[in-house]
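Single-structure report; data block below.
With one protein chain held back, the other chains of the complex are shown just where they sit.
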Amino acid sequence: MHVLTVSTAARNQFVDITREVADAVRAHGLRDGACLVYVPHTTCGLTINENADPDVPADVLAHLSAVIPRRAEFRHGEGNSDAHIKSSLTGCSALVPVRDGALALGTWQAIFLCEFDGPRTRRVQIQCLAEPEGRGA
Amino acid sequence: MHVLTVSTAARNQFVDITREVADAVRAHGLRDGACLVYVPHTTCGLTINENADPDVPADVLAHLSAVIPRRAEFRHGEGNSDAHIKSSLTGCSALVPVRDGALALGTWQAIFLCEFDGPRTRRVQIQCLAEPEGRGA
Partner (left out) sequence: MHVLTVSTAARNQFVDITREVADAVRAHGLRDGACLVYVPHTTCGLTINENADPDVPADVLAHLSAVIPRRAEFRHGEGNSDAHIKSSLTGCSALVPVRDGALALGTWQAIFLCEFDGPRTRRVQIQCLAEPEGRGA
């Protein structure tokens, strides 16, 4: 398992980690299978979306914050229940197919770490998974 | 990796692709493990839900469109930010356990491609994943 460290700069922020994940898969040497990207945190998440236009992740973040305001009538005393809720909606993992040693992402897809309670230093665990033996492509 | 092509007929539509995924797993020959179903797109998604009553996927779609209107104050210039947001909420993948060569779905579960910006032609990547050697059932 490979571990990345990502430093975030705002309370809410999407950080494109596609290149780091692709590098980890290449270093691992996996040819065909899948790559599990996982954040061991409960106030951030992971999502796959477009990065060609930075307005796309901005719109996704703005929607989440509009629907899940920070100061609602939450019970959790730390004041970051909005971040926990956003984390459950995006999920804390992404699973990307790997083909011929590369991430089989779509043309416009990027992998984002979704910071919902930053700025913080986050860890990203990357675990390669195998396809069955003797079953190429 | 097997690739399906799915043509959608409306801007928002759930298309049941369960049979095609099951056929791909059968053709692959995987006995036990899991099947990753993945769309390499950023304005559609994948979800698992009930298909016995077509009102269920209709209600899920109607809810998403009510909460995420097309014409909100989005920044992305293409006018389809709602589709990107819906994609991040459903996710662009589904992972289904495989047992004895068949998808281990529940009685009422179906795998849906979620079109949020159609009509379009979409690709679905299907990647089988292995369970550890010497560990049956």
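By letter and in written order, the chains are A and B; residue numbering begins at 1 in each of them.
Methods note: a residue touches a chain if its C-beta (ideal position, glycine included) is under 8 Å from a C-beta of that chain, and two chains touch if they have at least 3 such contacts.
What you are looking at is a predicted structure, and each value in this text was computed from that prediction instead of being measured.
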Hidden partner chain, touching residue among A:I17, A:L61, A:L95 or A:A110: A:L95
Residues of chain A in contact with the chain not shown: 1, 28-30, 33, 36, 38-42, 67-68, 72, 74-78, 81, 84-85, 87-89, 91-93, 95, 125, 127-130, 133
Residue numbers in chain B that touch the chain omitted from display: 32-34, 47-50, 53, 55-56, 58-60, 62-63, 67, 89-91, 94-99, 104-109, 129-133, 135, 137
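The criterion applied here is as follows: only the chains that are shown with their structure count from here on.
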Chain centre separation in whole Å, for chain B relative to chain A (CA means): 19
